[in-house]
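Removed: one protein chain of the complex. Kept in place: all other protein chains.
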Amino acid sequence: MATPARCLSMTASGRSKSAASLAFNLSWVTPPLLWQLLFFLVPLGFLVAVTFWSVRSFRLTPDFVLANWSHILTAGFFRSAYVYTFALAALTAVLASVVAFPAAYTMAFKVGPGSRRFLIFLLVVPFFTSYPVRIYSWQVVFSPFGIVNKLLGLMSLGPLNLLNTPWVTIVGYLTLALPLVILLQTFALANVDRTLVEAAKNLGCSPLRAVITVLIPAARVGLIVAAAFAFVLAFGDYISPLLLGGSKPPTLSVLLADQVKSGNHWPRAAVIAVVMVLTLMTILLIMLGVAYGQGRRRTS
Amino acid sequence: MTPAARKWLLRAHTAALFAFVFAPLVTIAVFSFNSDRFPSLPWGGFSLDWYRAVFADATIARGLANSICVAAATAIISTFLGFCAAYVDYRFRFTGKTAFMALMTLPPTIPVVILGLAMLTFEGRIGLTGTLSGVTAGHVVLSSPFALALVRLRLADLDPNLEAASWNLGAGRWSTMRDVIVPFCFPAIVAALFLTAAISFDEFMIAWFVSGLNETLPVRLLAMLQGQVSPRINAVGTMVFAVSIALVVLAQLVIGRRLRVRTAKIGR
Partner (left out) sequence: MPAPSRAEGETLNLLSWPGHGDAAVVKPFEDKYHVKVVAKEYVGGEAMLALINQSPPGSYDVVLADAEYVGMLRDGGFIEQLNPADYPFGDFWPEFQKFEGHWLDGKLYSVITRFGYLGLAYRTDMLSDDDVKSYKILWDPKVKGKVGFFDWYLPSMGCLSLYSGNKPPFDITDAAFAKLKQTLFLLKPESAGFYPMAAVFSSLTNGTTAVIPGVGDWVALLLAKNGVPVSATVPAEGGLQWTESLSICSSSLKKDLAKAFIQYMASPEGQVRTGRLPAYWASIPSKAGWQKMNAEFPADAKTLRHTFSERNVMDEYKEGKIFIRKTPVKQSIETWNEAWTEFKSL
């Protein structure tokens, strides 16, 4: 049993200086810190280092050359892949946000708590299940003899060549991002102070105007976070552009995998990876800055 | 537009969206019973052949065994690390805490293609490529933020003064942890175990880069998707879907009670 000597007075934030409590504190901080350092930060840092290495007869050799960077950055196919990937990801973020909003609104405000829990459960399930196989099934649905074209045929509309286009790639991206976006938007909307919206309605706002001028700005942070996640997911996805888009044209992730598969060109793949990470970090910082920044301005 | 019409429009839109999200899963399950080797309409006839082929396929059995090993190890390690980080966030304030928390929550913002490549190059130098441990290491990085979120959410409902009170009443820090904190977090811990297991069971990109000869089931699926056409893919996909659903359902049931409380609060 503890003795009075061990009863140290401490503040709730645990700033005690005793050695025992220091050991206690450290044993909670160290495991996750070490793991993330060793298996997350170091590999990513190593990736940056590898961009300066070279490949001699299919073998990765330590080196210091700028050739990988200059080769990739000046390559026409890299630049067009970059623009294409970025544009498609941005489009996905916007589409997902717009399409998800009415559903999130319904789930946050228009259904009972039991139904809401059930719907949330329904959304969480596909998020973790067999994404490549789901994309494969879209291939079957959109193929010239698939379900979509069969339905079009019933209406005497000619078979559309839907596969291997950017549009069907976006369908794939939406398959990936929509569950998460709907969930995040639902939570964002649900956490808005109801009284704000009711006050607006009491002051004579039409429901639509209340949504646009009061609800969306109030839920801004969550909505922007949802869009940011959709962008990240679409920007980095490999499966949809490969299986649905037919690599026509390839996105950055397809280029990256190509470099690894054909000729072991890890340094060049690493260059593409570093450029992708820098882009995503920048976009995330901007989006979060917009989300939180304007909020601060409003309350001041 | 009348409120009633608006309500039905909203519900129809939501239903359509859910149909979109679930359509691929339903299609796979349906086509897994189609006897045609090359899937396309018209329907070729009902058949259990592909399920039989899947059960007889040694590569799939091996992949499944590997996936289960990795998922179990990942669940245990990442739940532990997530718990640690959640507790740190809940209990402590120190310089560099923002950096620490950023490090803990950053992995989901990096595309898995890049994480996979980074793991491949790094683990290649330290000899972990081609091993299940190498795959587990990557999966833990990816799933511990989710464990962190679940436990942190639960801890948010624990009055911080309870812990200090326990210390002041003479219980040591470790016994407080063992007798107060952990039991309180138990539902979140169990949910985190299932959720991280589901994430790892389904993860294909990091495993594709790192697993080498010891392929996990999703890697095998991806290889089949790119290498040969076989409706075995549909059968395996349906079964993987069923397993992942089971894991996520279990996680949901365990934290279901607390969601019920929270959503009831929202609805008011």
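Order of writing sets the chain letters: A and B. Residues in each chain are counted from 1.
Keep in mind that, in the parts below, a residue touches a chain if its C-beta (ideal position, glycine included) is under 8 Å from a C-beta of that chain, and two chains touch if they have at least 3 such contacts.
Note that this is a predicted model, so its numbers are computed, not measured.
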Problem - Positions on subunit A contacted by the hidden chain, ascending - result: 57-60, 75-77, 80-81, 139-140, 143-146, 159, 161, 163-164, 242-243, 245-250, 255, 258, 260-264
Handout entry: Where the unshown chain meets subunit B, residue by residue
Key = 36-40, 56-59, 62, 120, 124, 126-131, 212-215, 223-229
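By definition in this document, only the chains that are shown with their structure count from here on.
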Fill in the blank from the handout: As the complex stands, subunit A meets subunit B at residues 1-2, 6-15, 20-21, 24-25, 28-29, 31-33, 35-37, 39-44, 46-47, 50, 60, 99-100, 102-103, 105-108, 110, 112-113, 116-117, 119-126, 128-138, 140-141, 143, 145-147, 150, 174-175, 178-179, 182, 190-191, 207, 229, 232, 235-238, 243, 253, 256-257, 260, 266, 269-270, 273, 276-277, 280-281, 284
Problem - In the complex with subunit A, residue positions of subunit B that touch it - result: 3, 6-7, 10-11, 13-14, 17-18, 20-25, 27-28, 31, 39-41, 77, 80-82, 84-85, 87-88, 91-93, 100, 103-104, 106-115, 117-125, 137-138, 140-141, 144, 160-161, 163-164, 167-168, 170-174, 195, 198-199, 202, 204-205, 209, 218, 221-222, 225, 233-234, 236-237, 240-241, 244-245, 247-249, 252, 256, 259-260, 263-264, 266-267
